[in-house]
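I'd like to ask some things about the structure below.
For this view, one protein chain was removed and the others were kept in their places.
Then we have subunit A:
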Amino acid sequence: MATRKPSELEPVERQKKLPLIRRMLTAYGRSLEITKAGWLFIVLTLAVGFAAINSGANLLHVLFGCQIGLIIASGMLSENMVQRARVQRRVASPLHAGSRGALVVELTNGRDAGDMISISVEDDDRIESADRTEPVFAVAVPGGKAATMHTSVTMSRRGLHALPKAVVATRFPFGLFVKRREVSTRERVLVYPRIHDVELAPMFDDRRGQGEARGARARAGEFFGLAEYREGQEIQRIHWPATARLGKPVIQEFEARGETERVLYLAPGVGGEPGFEEAVSDVASQIVALLREGRVATGLRYGDELVVEPDTGPAHERRLLEFLALVGLPHTHAQPAKAASPPAPAPSGEAAA
């Protein structure tokens, strides 16, 4: 079944219409939800209570009390569990729109005494969103300790976005009631453009690309010279003696080992327009394919401006993808209202400097 790609500018999160009972149970900041088993248990409890009151049988009163106790214990313990949970999420791999990226969830038991049992971190099901994370679940986290869990996240659009709204949820101890607490911090992540498979052969056939320069294959990898360090370049290329001498970071440059140097072109456009988004996706796919193939120093021209000079390596790939992640998007669009903001990447013009 074909799924519609959300536009880059339209909101991806919508409040879901919840059933009446759940709306009532979660009104005024409450977070209670009753599961099917919970309803069944409540009905059974009421039936036993009715029988106890009607008959006056003392053992039925005991059972009725036990059941009420289980319900109250369920409520208290589940509230206790979600209150002590502290969650931190971080992306552990490049994140492309429409593809799964690795996400690390660190779940900490915020209190020193007592275990935290049966806690899940999952997307808030009251919100309809195209972005989603796979839920994680911890059976038990001892007091004051943390559990690190690995999962994946899928973001639907490129740009700087908050991770999907998550909740810490528990049905502890018996799955009768669900207690949720919103995870207050929504970490922002830079989502690179969507990529697809690209065939490299036709690109190498066309050797008339702009800025094309050939290197001598026999000298590939040999020392070329020193240059001032630019942010984002690989640390291991820093030439420490020269850096010490000059008092500023200097890196070594080597003869290019690629056969070609290629500068890709992206026509200016507005984020959200299907044509522009498709072009961004194509360029990003080509960049990834070329740089991972390893032989082509790749640069990017946006309109008339050479925004990223040709180069190779993972850091260079990140530079290119970061530019493409934000190109054409209004700066405010991707800013979540209350996000604790990590430093935003530099705008495209600066990155190309």
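Details
By our rule, a residue touches a chain if its C-beta (ideal position, glycine included) is under 8 Å from a C-beta of that chain, and two chains touch if they have at least 3 such contacts; residues count from 1.
Assume contacts and distances are computed from a predicted model.
Missing chain, UniProt protein name: "Putative membrane-bound protease", from among "Dinitrogenase iron-molybdenum cofactor biosynthesis", "Monooxygenase", "Putative membrane-bound protease" or "ABC transporter permease". For the chain left out of this panel, the touching residue among A:46, A:139, A:227 or A:246 is A:139. The hidden chain makes contact, of the residues A:46, A:66 or A:246, with A:66.
When the missing chain is restored to the complex, the residue among A:122, A:187 or A:317 that touches it is A:122. Think of the hidden chain as still there; on subunit A it touches residues 37, 40-41, 44, 48, 51-70, 72-74, 77, 115, 117-118, 120, 122, 134-137, 139-140, 142, 145-148, 171-175.
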